[in-house]
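All protein chains but one are shown at their positions in the complex.
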Amino acid sequence: MSFNMFGQSFRVTTFGESHGPAIGCVVDGCPPRIALSERDIQPFLDRRRPGQSRFTTQRQEPDAVKILSGVMPHPESGVQVTTGAPIGLLIDNVDQRSKDYSDIKDKFRPGHADFTYEAKYGLRDYRGGGRSSARETATRVAAGAIARKIMPEVTVRGALVQMGPHRIDRSKWDWDEVARNPFFCPDKDSAAFFEDYLDGIRKKGSSIGAVIEIVADGVPAGLGAPIYAKLDADLASAMMSINAVKGVEIGAGFGAAELSGEENADEIRMSNQGPKFLSNHAGGILGGISTGQPVVVRFAVKPTSSILTPRRTIDRGGQETEIMTKGRHDPCVGIRAVPVGEAMMACVLADHFLRHRGQVGR
Amino acid sequence: MSFNMFGQSFRVTTFGESHGPAIGCVVDGCPPRIALSERDIQPFLDRRRPGQSRFTTQRQEPDAVKILSGVMPHPESGVQVTTGAPIGLLIDNVDQRSKDYSDIKDKFRPGHADFTYEAKYGLRDYRGGGRSSARETATRVAAGAIARKIMPEVTVRGALVQMGPHRIDRSKWDWDEVARNPFFCPDKDSAAFFEDYLDGIRKKGSSIGAVIEIVADGVPAGLGAPIYAKLDADLASAMMSINAVKGVEIGAGFGAAELSGEENADEIRMSNQGPKFLSNHAGGILGGISTGQPVVVRFAVKPTSSILTPRRTIDRGGQETEIMTKGRHDPCVGIRAVPVGEAMMACVLADHFLRHRGQVGR
Amino acid sequence: MSFNMFGQSFRVTTFGESHGPAIGCVVDGCPPRIALSERDIQPFLDRRRPGQSRFTTQRQEPDAVKILSGVMPHPESGVQVTTGAPIGLLIDNVDQRSKDYSDIKDKFRPGHADFTYEAKYGLRDYRGGGRSSARETATRVAAGAIARKIMPEVTVRGALVQMGPHRIDRSKWDWDEVARNPFFCPDKDSAAFFEDYLDGIRKKGSSIGAVIEIVADGVPAGLGAPIYAKLDADLASAMMSINAVKGVEIGAGFGAAELSGEENADEIRMSNQGPKFLSNHAGGILGGISTGQPVVVRFAVKPTSSILTPRRTIDRGGQETEIMTKGRHDPCVGIRAVPVGEAMMACVLADHFLRHRGQVGR
Partner (left out) sequence: MSFNMFGQSFRVTTFGESHGPAIGCVVDGCPPRIALSERDIQPFLDRRRPGQSRFTTQRQEPDAVKILSGVMPHPESGVQVTTGAPIGLLIDNVDQRSKDYSDIKDKFRPGHADFTYEAKYGLRDYRGGGRSSARETATRVAAGAIARKIMPEVTVRGALVQMGPHRIDRSKWDWDEVARNPFFCPDKDSAAFFEDYLDGIRKKGSSIGAVIEIVADGVPAGLGAPIYAKLDADLASAMMSINAVKGVEIGAGFGAAELSGEENADEIRMSNQGPKFLSNHAGGILGGISTGQPVVVRFAVKPTSSILTPRRTIDRGGQETEIMTKGRHDPCVGIRAVPVGEAMMACVLADHFLRHRGQVGR
């Protein structure tokens, strides 16, 4: 990955800060003749949009996406389709409420990137977090919506599977539940518990971490590559590039460290639909290449460092001081990472689909 | 990462299988006038070399590296230095004992990449694992040795911190212990325990997973970038590209999911040496950019799937069958991943050092 | 170069068609703390803007550029500077006069990319030329303006040196003349001649080719690399990527084929300012690396194929037919290529400056 671009054959370049007039991205390498309009993208942005419950920041952004290029009405059908040219996407920033930044302008918030931006660039955009704003993820979600259209046979879904120390009961997993609670939680009972749990954290002005799981069904066997372009290596990079993510695992993940070879190796039988694995510790990837089983990725999101408790820090001049972060924030930023993780999975799969087709031709 | 190359400014391209005449790599982008000879590389290869204890495969390879290009005696000092040209490295394959592959030629070993290679390429190199052979990692270790010379102020060290369900006692961590036991284990008591534990697994013809930790001390603040070129995203990709790795985490990692914002945000004070963090949950990286604290990465290695217990599988013709993997194998492949993880850390840091210097100029 | 992106360390990704709402680009990798506002970019766009004489298309576009991201007021000086984040640039399309495309919708214009787009993508955006519209070059000019700010010690200038078979008199070269005629011609007398000459062509509804020369003064010795990242290789690619360019040469160029080794090799003497070359057949580049002399590139621009004379062609259905291209067009598109060539030179130099600083560190 290079600065603000990711992907090889399906390339996404993003730009923009929450403070400026707009954010956006360029999607390059999309195949031609794929039906595409704003209506294919907007629902995913709406799902990511904050302010839909008391558990996400109250910043209000319509996040209305505009396609600036790369599409035209098909000469025969009249349906708007991609042309093979780069697709420019723009999302205006609307909710730029004028704000007093004097408190954070000169102090480094612990756990934020304030100190490191300053160390790297010699200055930092303290207005709204600059490039580290969660707002940047809207452009990923838009790109992910296009990626999904390249592989319509693949279903990419995400869910919150842990909040703080509380794991969901995986035996109660129901994908339909995900849309019915503000946590993208597939376990109804855990969702009910999280409501109280997170309210407590929110009222204290505190925050908590989470674990997100993304599953792609319908991925054909053969995507990926053996060594540095492993499907799992690219997924690890893609998920780790999301704000606040501190860990990524595939299939059994860190649990695989505790398994014996007998337990871990997924046995294979034949079925009417072809080869069938009896388990999926591999998370759908062996040797960096997809097996045809569901591709399963989990990532850990740290708690936001924007909290009401004062924390010790220093200022730009090197003086010791304290800081307390007021304002609109998420008690569990992991929640909003669910649609973002889905988008990154979709982009990585589309990229590898095109790369595979290039090298192998089928 | 692209196929068999990784890095942007410090680029490593590897090739070779354990079965062919040699493996090797090309290191491109190395700064000129850095002292470099085989003696700088060989010790790291020796450390990775299998067959040094009964706990790693008994394959015997001298792994003698040859520098084919990119160096010359300095016109004044006569010391051999880099020229800025690509550095070609070659390691001959010596121990190619003639072997009967008839058993695995047509059967897919569960947990191995046999099925996926075949699905992708329509054939696979069953001789010695092809590109998925652990042998490929020798070239990474060689490249890592060069990377270390670019940033001599940085110390990269690795250790095994968990074998199966058994975690080391971190209060007993002693880097000097790492060289004194066959497990790269920094806790003397755990190392003694692992000796018996792994002997039991080895004698059963079974295998077990492990967790490896890599720490880089002396990394200056400012390496990395905010979004897709995050230092942690590149580390995640680099570690996940190592054979058998199923999870990667930075700093508190998955543990961060269980923390509150107050616990997780590392507070900052001033010291005589400049800013000083009171903890390092961030693992030395905030917003994708190094903080100046130690960079800490952990990764989980699954147990090798080469085990003596027969496992159910299918063959190339789609017939159900069983397979048992005989031969020279590692009861815990995680052990040999330690020098490899160190090398990947060194390469990623060198790459980001050069990228940073390019953009920011200091 | 990859699809719609060019550069390695200074990366420009462009998007947009003349028919859509806007065109734009993302400039990635720009160093931080460089003063930058729209006022640094707009003058270059104004210079490229068509409709300023009767010799360029009468399409009227204000080409007002907006910076969407990557800048902020410097915390101390208040001057707007780059932050190191990607710089999003947007230029609205204003003059989208509704037009009847029925004539060209189904016919392939000879000399245009109509046939090849259709062959590649299975459809083409016949509205305004799609990505092949000269309008795309506005985004390059905007990016080039930023590139110039990275190397303020370098002066990049361009001139038209040939129109049809008529070469300028190089002994009359005066850079100041370039701004005084509508042809960017440095020879006053040739400019006067071209006025009549091109009027004749314009009135016939015909068109003519041209040769453009771009010169960069002040380039330090040492930019570039020996083999595939040669400065001249990147310049060749950059110039050839401009619409209608069919040839590129460096220094003596094709003339070097006619020279002897004695004539061609530029001898070196010492001067008070250091090494001094007695001639510049090399065009400022030896072995792919800059010598410190002016970098000199020339490129040939073919005549536009939009002409009033009917030409034989086929339609999408494979039927033979004729076509005549009406509408607003340039009798010599080479004229408008001058600011574009300058921009590409500036971008390539900035890219190599950052790449060199990364590898060599000074």
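By written order: A, B and C. Residues from 1 in each chain.
Heads up, the rule we're going with is that a contact is a pair of C-beta atoms (placed from the backbone, for glycine too) under 8 Å apart; a residue touches a chain by one contact, two chains touch by 3 or more.
Computed from a prediction, not measured in an experiment: that's the story for all the values here.
Chemist: Considering the complete complex, identify which of C:100, C:153, C:196 or C:258 is in touch with the unshown chain.
Modeler: If we include the chain that is not displayed, C:258 is the one touching it.
Chemist: Of B:50, B:111 or B:130, which one is in contact with the hidden chain?
Modeler: Checking the options B:50, B:111 or B:130, the one contacting the hidden chain is B:130.
Chemist: For chain B, which residues reach the chain that was dropped from this view?
Modeler: Within chain B, the residues that touch the unshown chain are 2-5, 11, 13-17, 20-24, 26, 28-29, 32-33, 66, 68-70, 72, 74-75, 81, 83-88, 90, 105, 120-125, 127, 130-131, 316.
Chemist: Could you please point out the chain A residues that touch the chain left off the display?
Modeler: So the residues of chain A touching the unseen chain are 8-9, 29-32, 84-85, 226, 354-355, 357-361.
Chemist: Considering the whole complex, not just the chains shown, which residues of chain C touch the missing one?
Modeler: Residues 1-6, 8, 14, 108-113, 115-117, 119-122, 130-132, 136, 162-165, 201, 206-211, 221-230, 232-241, 246-270, 274-275, 278, 281-283, 285-292, 300-307, 309, 311-314, 318-320, 334, 356, 360 of chain C touch the chain absent from view.
Here, only the chains that are shown with their structure count from here on.
Chemist: How many angstrom between the C-alpha centroids of chain C and chain A?
Modeler: Spacing between the chain centres: roughly 38 Å.
Chemist: Residues touching two or more other chains, restricted to chain A: which are they?
Modeler: Expected reply: 2-5, 14, 120-122, 130-131.
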